[in-house]
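First the structure, in the form of structure tokens, and then the observations on it.
Every protein chain except one is present and positioned as in the full complex.
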Amino acid sequence: MSTGIELTVNGVRQRVNVGDDDLLLEVLRRIGHTSVREGCGVGACGACTVLADGRSVSSCLARAVRYDGVPLTTADGLPEDDDVVEEFVAAAAMQCGYCIPGFVLMGHELLAENPAPSRAEIAAHLEGNICRCGTYQEICAAIEATAQRRQAARQRRSA
Amino acid sequence: MFSGLHSGAGGAVGERWARTDARAKVRGELRYAADQPLRPCLDVVLHRATRPHALLESVDVEDALAVDGVVAVVTGAQLYERFGDALMTGPAFSDQPCLAVGKVRYVGEPVAAVIARGLVPARAAAERVLVDYAELDAVHDVDAAAAGGPYVHEELRPSTVFGDLKHLRGKRDTNVNYEYKLRRGDVAAAGHDAVERGGVTVREEFWCPPTHHVPIELPFTAAWRDGDRLEILSTTQTPSYVRLAVADLLGIPLNAVRVRSAPLGGSFGAKMYDRLEPLAAALAWSQKLPVRILASREEAFLLTTRHGAAVTGSMTADAEGRIVAASADVRYDTGAYADVGPRITAKSGMVAAGPYRVDNVEVRSRCIYTNKPSAGPFRGFGVPQVTWSHESLVDELARESGVDPAEFRRRNLLREGDVSAVGTPMHSADFVGCLDAVTEAVGWDTPLERVDGRLRRGRGVAVGIKAVLTPTISNAVLQLNQDSSATLLISTVDMGQGSDTIMAQIAAEALCLGEGQVRVVTADTDVTPYDTITAGSRSTYHTGNAVRRAAEAMRDKLLELAAERFGVPATDVKLTGDGLVSAQTQERVSVPELLHGHFGARGTTLTTEANFTTSWVPYDHETGQSERVTEHWFAGAVAAQLTVDTETGRVHVEHLAVAGDVGRAINPTLVEQQLTGAAIMGIGHALFDQLVFDEGQIVNGTLLDYQLPSVLDLPDKITPIIVESPHRTGPYGAKGVGETTIIPLAPAIANAVRDAIGIRFPRLPLTPERILTALADQEASK
Partner (left out) sequence: MSALELETPVLHRPGTLAEVCALLAELDQPMVYGGGTAVQILLKQGVLFASDLVDIARVPGLDRIEETAEGLRVGAMVTLRRMETDPVVRRLAPLAAQVYARVANPRVRNTASVGGNLAHGDYRLDPPTALLALDARVELTSAGGTRLVPVREFFTGFQQTALAEGELVTAVQIPTQPSRAAAFAKLSSLSVNDWPCASAAALLVPTGRRRERWELRMGLGALAAKPEYLSLEVPGGAALDEVLEAAQRAADQVIDPIPDVRGGVEFKRRLGLVAVRDAVRAAWDLAVQPTAGSTRGSVPESAREEDSDVQRTSQRRWWRGR
């Protein structure tokens, strides 16, 4: 069966016809969000991560019909001056880059919940994302740097 | 040390430039092959064999064709009728059809291809293909396969590409498709002699299991006809090879095949030579349909693997602690198709005695067919498997000799000018420097708290050697645009190693260009020139040399043009970051002004091109000896400090120090990422990463079961160390680095485990089960 749903991706609302079985991954790619990618198809690698209402989801295991009206975020739709993106670039937190958008979104989710995570807390949050190139240290450093940057901004505001 | 090494002085080489595509990668805006806009293509889904070894009695596609949306169902028999023996492809042996013809040789081999409008009908139809098999005895074990039948192939079919395999053509009744032999001195006599005089011999039977590369990007190929041409977009490290293979398959000229690559989402050897491309090409060409094939993760496991390998090794030291003899009998399980296995067999056989001064060496290295998915190149190219043997043996030899394992190696390591076991002299391979660096980093000589509750702590070290692929060919075309930006055309594929950035830096160095001024064009065989392969850590040296030559030719052209303009000899003109200047007249001109003036127009380009080709002396077929078997060597070392939990058997690495001699680091950040990334991949191989087979069937072929190192598997600390002993003909002294630290990684871990609990593990990986079982045995035998 095919249903018309309203997908809200990165603040842009659009009507999309989706089949009951269509996965969110397929639908997002179909409408151009190729930052969302398949890596394993079983929710184990994190390359297909999107944020739904701010919470990370493996879009390869999510049916699109369930996300009617739910605000979705993909890495390609982050603001131009996104702080997590900037810190990833500064920390050289990428090699082949295929998995990195997923890590960026996981970083956003973590920092929204826990503004000052320890290294161990960062690692715990990223345990389900695989970077086969082995860029983990740079990725953790980028998330740490974002936390510090936000902390400094808060202090400036309150000063 | 070498004059001219640092002559560029352009301020680019040695700098930590950001990757040219850094931001696009982080935002997910970089388009990998499957993300590229494409003309509408039909989807291809394969029906795969359910038997490891069987004759195809019949392949019934009627039900499949009846599924709505199915356009065609193609079998191997149909393709064979169309293409004949050209259907059999492969880089060393022409033994692999893209769809099984007459017989299947591994579980999961493609038998029929469904072409349909959309994946849903394609998948449904693929399930409806009915195959009748007449089962044959299968052979799964590499030693059983070496010993005799059943035979996976009726006869050997070496490809026409390699002349030195000609003598194997038509050989029957064997699963051994290649054998490399190395003989130097007299191992038996030297060993006997040394032991007589108080020396020591150690020997062991080693095993490295098959593994998988698992780049996170899945393999993808699209192909379509454009009149009498075929266009291909593919996830490939080897666009030039694919063009040749497809042209040969279809029987059309090279210029009728266009192969485009895209940035790869990792590869590590998985996406090279014949993967999905021959099938996509054969289908698109014969059916006159635009097709695309996206492998699922489960299918990607079937496309290629890393060779499982058994090594029977021995080493002898004399009473003074000098290694006097070494031997290795290596058996590579290459699966059902040879792929590049014969090359792997030879390249690793050459270094199976390790990076040591040994006068008496005997190596036999064989490549053997079994009924498994084909094994091919994997970061390290077979060398980690033999390193597992020689670095475990050396460690035991040191212990038996009562010498510290690091010191024992130091005494025996090859040094500049020494002649290696294959007869080729050493240059720019600072093993001692690497060893010293990693042992110092982990505090090798400082006291160790060995017992910590139920944890046992230990340290281990290992050294690795590999020869670069030789001979090979690289080309570069450089266009200097009138605005002084540059466009570089090469067929090297950036798959995460950062080659686009490295090549930009090499080009920029000679031309005094800045970060962001050189754009590297993604490989496209209609546009970018031939390059052997992007693999084997060869690009920085080989393509880098071609790029450097093209850039230097460009510099010389600019000097000539400026000399003409200034009316001075070219030797008087200097190229600087601000343009060209005459030493005599102090007259200056910027590059844009110079080119504008020369051509009389804006927007023009000045073009240079260069080739870099290496040569070798083929090794002797009986002794393996060659005075020039390789263009250069890779040298690396790893030291590890770790704990073993004696209750759970789990290894936790506290500190991993990894070093590689890279000649000269063009971009230290990218070099460190290669050193560290290869080490993290190696941790997986050391501790848990392996493909498990049951009667030829992969048991753990999903990422739920096949385990890769996550952030939680990282050592507490990783120290990457760049060692630079410049290569006399490297671009600015540089060599490659992609494989250097994965080679000695697993033995360094195992040697540390040996140090911690006193147990030698000859089989990888060192799972908690293996460790706990061995600890229980140790306890029982006390």
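As written, the chains take the letters A and B, and residue 1 is the first residue of each chain.
The definition used in the following text is that a residue touches a chain if its C-beta (ideal position, glycine included) is under 8 Å from a C-beta of that chain, and two chains touch if they have at least 3 such contacts.
Just so we're clear, the structure is a prediction, and the values are computed from it rather than from any experiment.
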| item | value |
| --- | --- |
| Chains shown that the absent chain touches, full complex | A, B |
| Touching residue (missing chain; options A:Val12, A:Ile31, A:Ala116 or A:Ala153) | A:Ala116 |
| Touch with the omitted chain, as defined above, among B:Leu708, B:Val723 or B:Leu764 | B:Leu708 |
| For chain B, residues in touch with the removed chain | 66-69, 120-121, 124, 645, 647-650, 652, 684, 688, 692, 699-700, 702, 704-705, 707-710, 712-713, 767-769, 772-773, 776 |
| For chain A, the residues touching the chain missing from this view | 1, 20-21, 23, 41-44, 46, 49, 55-58, 61-63, 65-66, 106, 109-110, 113-114, 116-118, 120-121, 123-125, 127-129 |
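We take it that only the chains that are shown with their structure count from here on.
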| item | value |
| --- | --- |
| Distance from chain B to chain A - Cα centre to Cα centre, in angstrom | 31 |
| Chain B-touching residues of chain A, taken from the complex the two chains share | 29, 34-42, 44-45, 47, 74-76, 78, 85, 88-89, 92-101, 104, 122-124, 126-140 |
| For the chain B and chain A complex, residues of the former touching the latter | 18-19, 21-32, 34-35, 214-218, 263-268, 296-297, 495-498, 669, 673, 676-681, 702-704, 708-712, 714, 718 |
